[in-house]
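In what follows, a structure is listed as structure tokens, so that the remarks can point back to it.
A protein chain is absent from this complex, but the other protein chains hold their places.
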Amino acid sequence: MGCPSLCTLWAGAIAALTAAAATVAAPLPADPLSQVESLPLPPAPHWVWVNDFAFSHMANGKAMLVDGDSGRFLGELDTGFGAVRIVLSADGALIYSPETYFSRGTRGTRTDVVTIYDAARLAPVGEIEIPPKRSSNMPMIANAILTDDGRFLLIYNFNPAQSISVVDTRARTFVGEIDTPGCALAFPTGARAFFSLCADGALLKVRLDDSGRGVSQERTAPFFEVQTNPVTEKAVRRGDSWYFVSYDGTIYSVIIGRDGADLTAGPHWSLTSDSERAQQWRPGGLQQLAVHAGLNRLYAIMHRGGPETHKDPGREVWVYDLERHARVQKIPMQHDSGSILVSRDAKPLLFSIFIESNILDVYDAASGRHLRTVPDIGTTPTIMVGP
Amino acid sequence: MGCPSLCTLWAGAIAALTAAAATVAAPLPADPLSQVESLPLPPAPHWVWVNDFAFSHMANGKAMLVDGDSGRFLGELDTGFGAVRIVLSADGALIYSPETYFSRGTRGTRTDVVTIYDAARLAPVGEIEIPPKRSSNMPMIANAILTDDGRFLLIYNFNPAQSISVVDTRARTFVGEIDTPGCALAFPTGARAFFSLCADGALLKVRLDDSGRGVSQERTAPFFEVQTNPVTEKAVRRGDSWYFVSYDGTIYSVIIGRDGADLTAGPHWSLTSDSERAQQWRPGGLQQLAVHAGLNRLYAIMHRGGPETHKDPGREVWVYDLERHARVQKIPMQHDSGSILVSRDAKPLLFSIFIESNILDVYDAASGRHLRTVPDIGTTPTIMVGP
Amino acid sequence: MNWLDALAEASVRSMAQRTSRRSLLASLGALLIGGAALPLLPVARGAEPPRKGAAPNGGAKDKAAAKAAALQDPQSCDYWRHCAIDGYLCGCCGGSQHSCPPGTEMSAVTWIGTCHNPADGLDYVVSYNDCCGKSTCGRCLCNRNERDTPIYIPFQSNDYNWCSGSSKGNVAYHCSTARILGQAR
Partner (left out) sequence: MNWLDALAEASVRSMAQRTSRRSLLASLGALLIGGAALPLLPVARGAEPPRKGAAPNGGAKDKAAAKAAALQDPQSCDYWRHCAIDGYLCGCCGGSQHSCPPGTEMSAVTWIGTCHNPADGLDYVVSYNDCCGKSTCGRCLCNRNERDTPIYIPFQSNDYNWCSGSSKGNVAYHCSTARILGQAR
């Protein structure tokens, strides 16, 4: 029996059960059918997107949106196999999500796309096919990122040849692929420029034209020392500086000059004192640094351990003044912290997750006070992005 | 840089590292490249397939094969969205798996197929497209099942119209759909016959022709009482009888007569004594019954609780002689048991799982002795099938 | 439609959250007695005296207050409308007790229950429409089997994914709502 006839019968049965009966108390009204929530735009500053890598079921990655003020779960996106991150448009109205699908779940024809979601309805409104070679790796912010003007989406490929796919978000087209042999990820340095990190510590500087095509590449001399104490790829950006941290907790910065191509090294300084280093304090985690531009603060997840613990979670977040290179605060973590994010507003929240648990901790970033723990945030939460 | 040149360099680097050095001890030999295991056929009697419904990531269901004798995990199949069960061919050489996929993971175009796997290589060797209306429900044995000669695969549809899709496993084609309005699931009663269970307790008897097309349907008078004490749909079969159990633990049997169409009721009897009923002992679970044909035994997961606990797990399995309708054994369970299966051989194993844990318990079915607990069997293990 | 016949005088699956089922049952027994004058309604089936063996009420005031609060909390399994729900609560997933989370679609066909609202003393017919089109929400699982039927009696069975009936034929199940259809008579 088909639904039309069945549904009619069904409606009749419901009507029989719900005949309006006069009662003393005014009864609650009927709820409307098919009501679906949508979100206000622009996104509130205290919202946070958490990436669920879903390591036990990698074909079903998710991005989950939580309101840090209320702890309320606002919605989610299904982001396919080996999901690394979503990217919010500059105005917050759209979400770009690099996604990988197979025609039969985990096998068959592979299709890579950038799905465009309406950020209010959390529903797909467009799709851009890209070469099926998007890198599958532990999620990193630099896996997929917009140029400074928000127009071109740069997506890192690894198969194991290395390149960057460029997507024009305005035209909603795939522009092309830029080979980056020996160099990984994309760190924007302007509206038409980015660099990739090379295995010898050099930077590969790439310039785009106004259509998003690569027009020049220049490889610097080794910029970082990679053999004994490499910087992680988990950099954060504030204004014209990308901040990298090495395994031992030294901060190195790449300062962006004119036109985004003139890259120079800033002064390097350590997160730890001599005595702290002697106690083996060091940064760790998957998204181990955060930054607040307005406060000019850098946040680092800290723990004690050897160099092999550079991805270990920590129970403290140390806070630094980026101008004075001085620690100004220590924030104790309620639970193991593997990834942190600080909201951009003037009364920032500090968010913390760890891949081996499924909670989101929320702190007042200024006071360090623990505000709430939001339970049941996915299966293996990895990294966060905010509006 | 592409893989060809990279791989050459790579091979060179490895060669440099592995130059044969003469040593006193004979070193271990190099392992071959690209070695992939395969399984002996026919399947061993103590192997068991566990269905992982993957409730938290339903797009990535699995079937997992474990050797009950060693506890060894032998391999798995990825079985798509809302996986209910796999079906083994009569000779054990092939596996039929009704699967649902979406072009974009959990959205987009839905495609339902029966994937045919080689049971030795656990690799797909064929695929038969079926109407995209396969029922999505908690896994049941009667969701997908072969006719008695092993030729036609019967798959239950619900959208919410009810029907059975028939697949010819010999021709590897979809034969057609048989409407079963008001009736659910498929319980084979011969090479060309099955029945479905109807909402009023009647049986819908269906006969197929040699091409698998439905040639006649007959609906019996209500066969079961469904209002106060319904039988569950979790029946087991031994020879010419399907055994159903009601919420209160009464066993009802459907006896298959000539040609698979002449269905009669066998005597009904209770799993529990008056005093046990007074103590609220009753069967529970998702795959709550098991049977051993050779020993003529019925196994039931038992616990204490009200009628609303008819899906609750139990900590005891009670064993009955099917001829005498008498309990002959009680097997204590090491952990909560929601589903059981008994192997068919002369020295049978009793397998037990529960959807809220992810272990497989293995018992000697004769002595009831707990043999082993196999950890890490999926995410939400539901039901089991054996060779 | 045999199951619709059944439905009209049918039982409803009621409250029995797995994790705290026993404690819940005791309070339910009492609650549902309020509906005993309505013999044709599902809720009437709940009008049983508290059973022997049910956990005795601990009597702690805090417990009672928490229970009362939960009865009015849409994110609680104990919320009064959830008397026959099965699945993830949409109120924990970006929706509410009567609306779907952003980007999902409400199922057209589903199963219903009749629940007693202690705040106004009235019984309501509640429709448990699923929200569909995204992967399972994974939050606030509320799983009850009271008066649940086998799947051959579909509209009283919690073993179906009711997104199966969605107009797009898309079966991805995300969460379940608990919409008021109207007052029960």
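So that you can tell them apart, the chains are marked A, B and C in the order they are listed, and the count of residues begins at 1 in each.
FYI, contacts are C-beta pairs under 8 Å (C-beta built on N, C-alpha and C of every residue); 3 or more make two chains touch, one makes a residue touch a chain.
All of these numbers come straight from a predicted model, not from anything done at the bench.
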Among shown chains, those touching the left-out chain: A, B
Hidden-chain contact residue, picked from the options A:V87, A:I116, A:L185 or A:V236: A:L185
Selected from A:N51, A:T79, A:S165 or A:T232 as touching the chain missing from the view: A:T232
Touching residues (missing chain, whole complex) on subunit A: 55-59, 81-82, 100, 102, 105-107, 110, 132-133, 135-138, 140, 158-160, 162, 182-185, 196-200, 202, 226-227, 230-233, 280, 304, 306-312, 356
Missing-chain contacts mapped onto subunit B: 1, 3, 6-7, 9-10, 13-14, 16-21, 23, 25, 27-39, 60, 62, 65, 72-78, 117, 120-123, 375-376, 378-379
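Please note the rule applied: only the chains that are shown with their structure count from here on.
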Per Cα centroids, the chain farthest from subunit A: B
Whole-Å separation of chain centres (CA-atom averages), subunit B against subunit C: 29
Interchain centroid distance [CA atoms averaged], subunit A/subunit B, Å: 40
Chain centre separation (subunit A, subunit C; CA means) in Å: 37
Per-residue multi-chain contacts in subunit B, two or more chains: 56-59, 81, 105-107, 159-160, 162, 182
Residues of subunit C whose C-beta touches two or more other chains: 1, 109, 134-135, 138, 165, 172
